[in-house]
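Here the structure is laid out as structure tokens; the discussion comes afterwards.
Missing here is one protein chain; the remaining ones are kept as they sit in the complex.
Labels run A and B following the written order; every chain starts at residue 1.
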Amino acid sequence: MKRSIRQRIADELTGAALPFVAFCIALNLTVGQITALLKIPLYLDSIGTVLAAVLVGPWSAVICGSFANILASAFGNPSMMFFIPVVIVIGAFTGYLARRGWFKRWYLVAIGGVLQGVLAAIVSAPISAYLFSGVMLSGTDFLVLYFRAMGNSLLDSVFYQGLTSDPADKLITYLLVFFLVRGLPKRLLGQLRGASNIQQGQAAA
Amino acid sequence: MAARLEIQGLSVRYSAGATPALNEVSVGMAAGSCCAVLGPTGAGKTTLLHVLSGVLGRHHSQVVASGSITIADAKFSPLPKIIQFPLVGLALQDPSVQISGIRDTVYDEVQFTLDNLELPSHEIRQRIPPLLKRLGIDHLSHRNPTTLSGGETQRVALATILAAQPSVLLLDEPTTALDLTARVKLHRILKSLREKTTVVVTDTHVDFALGVAHQIVVLDQGRVIFDGTPREFLAALENFESVLPAASWRRVRTLIKTAKEQPGSPHQRLAGRLGIV
Partner (left out) sequence: MRLDLSSKLALVLLLWLCAFLLDWSINLILITLLILVRYLLPGYRPQSARASKSFNKFLFYGGTIVFLFAGINALFLRGGDVVLTIATLDFHEEGLMFGIRTAVRLLLLSISILLFFASTPLRDFIRFLQQKGLPPQLVLVLLLTLHFLDQLPARIHQVFVAQEARGAPVRAGIFSRSQALFSVVSPLVLSSIIESIDRGTALEVRGFLHKPVPMPAAAHEQRSRNLLTAAVILLSVAIIIYSVLRWLLV
């Protein structure tokens, strides 16, 4: 019997998953504080989404990313609202990879991270180009301008800019999540439905 | 209305091949009584409460269990697979997590439970104020529930469960983070529940347990090694020295010593009731 999206979300968001997804959203929004404290030039702003995708499921990851972007807009970064399609793709794709068992081996995680980065660049390019003409009010705007001055179209320039940062950022995010969840006690993980996504020798959920 | 509890031959393993968390546990508790479950860390006390509340059956799909549980007229074989709320109310060890964090006042926090039960608003209004008063937290009604002291949080957490008027109340280590004053208040609250609610309380403070319980059960490595009245427990006290925390023994000895030295003190009244002086 086919289940509705609402039912699928309700199936995922039970028990510990519900507060955990809330934590993942908060982590997406506050991870910048950690990278700033450590002075590391990384965004990692989808780390919560990837954690939710791996430990709970794709629908939770989609919700995590979407809510994080809505709240980021509310907290002073309004353009994040328009990039909800990108975080939906990140959540769904990571959840799919996790279910296919890609989070059981580090090299699959690394490949997945790079693929995810390219995918994120592809999805965000048209939004960035057509809605904002490549202006995101950050340092990367100058990179877009550089690519344009080199004679590339706006869409191409935004895409190339995305390729310079997204795959590396997502690769690091994926690997960080992989090593994080591997270090967690099995009995705790057992209470989150995505535990089988990461444990060797177990069928994925 | 208080409910009878009957556990028969209950064995629980978290997964096939794992050491039993509960091993052939058989205990009966009369409706409206208070039973204290004692034992060292890892004895199976929390597991027992999670079994009775339905938490274990719902969240641990790999659990292997046998035996049966009867709560009021409902029989579960081997254990309940859904949360037994509001028939059974469970107060967790850390009261701060029992506070949802999504309501702004103590009153609203307690109301959250009743909203979940979809009670009509007039009944909610009738239930909450007297409950808060009975628990001595009516003055906190408009305070933010996440900014209270340990003892206050404990009583608010208890209110969130008692608001649903459960037939069975399960309290997991309620005195762990409480000072003496807060323990005395909790003691009074539990006494006030007698006959109305069946209470099962796990605790490492033996003196507290002796003061509130009609029945003492001692668990060790998942097995029941004692089931009897507080008097019988004290008579066989030396048998449990190795399984209960040293701090608890110090407290029981202080209780006996104070009872002997201070005639008319609350300690002596308790000790007299328990037949230890």
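Rule of thumb we're sticking to: a contact is a pair of C-beta atoms (placed from the backbone, for glycine too) under 8 Å apart; a residue touches a chain by one contact, two chains touch by 3 or more.
Everything numeric in this text was worked out from a predicted model, so none of it was measured.
Among B:160, B:198 or B:215, only B:160 touches the chain left out of the display.
Listed by residue number, the positions of subunit A touching the unshown chain are 6, 9-10, 13-23, 25-27, 29-31, 33-35, 37-40, 47, 51, 55, 63, 67, 71, 73-76, 78-79, 81-82, 131-135, 137, 141-142, 145, 148-149, 176, 179-180, 183-184, 188-189, 191-192.
Although one chain is not displayed, its contacts with subunit B can still be listed: residues 53, 55, 58-59, 83, 85-86, 89-90, 92, 94, 97-98, 100-102, 104, 108, 111-113, 115-118, 146, 160-161, 164.
The rule we apply is simple: only the chains that are shown with their structure count from here on.
Measuring from the averaged C-alpha position of subunit A to that of subunit B gives a distance of 42 Å. Chain contact summary for the complex, subunit A toward subunit B: residues 15-16, 187, 190-191.
Against subunit A, in their complex, subunit B makes its touches with residues 14, 58-60, 62.
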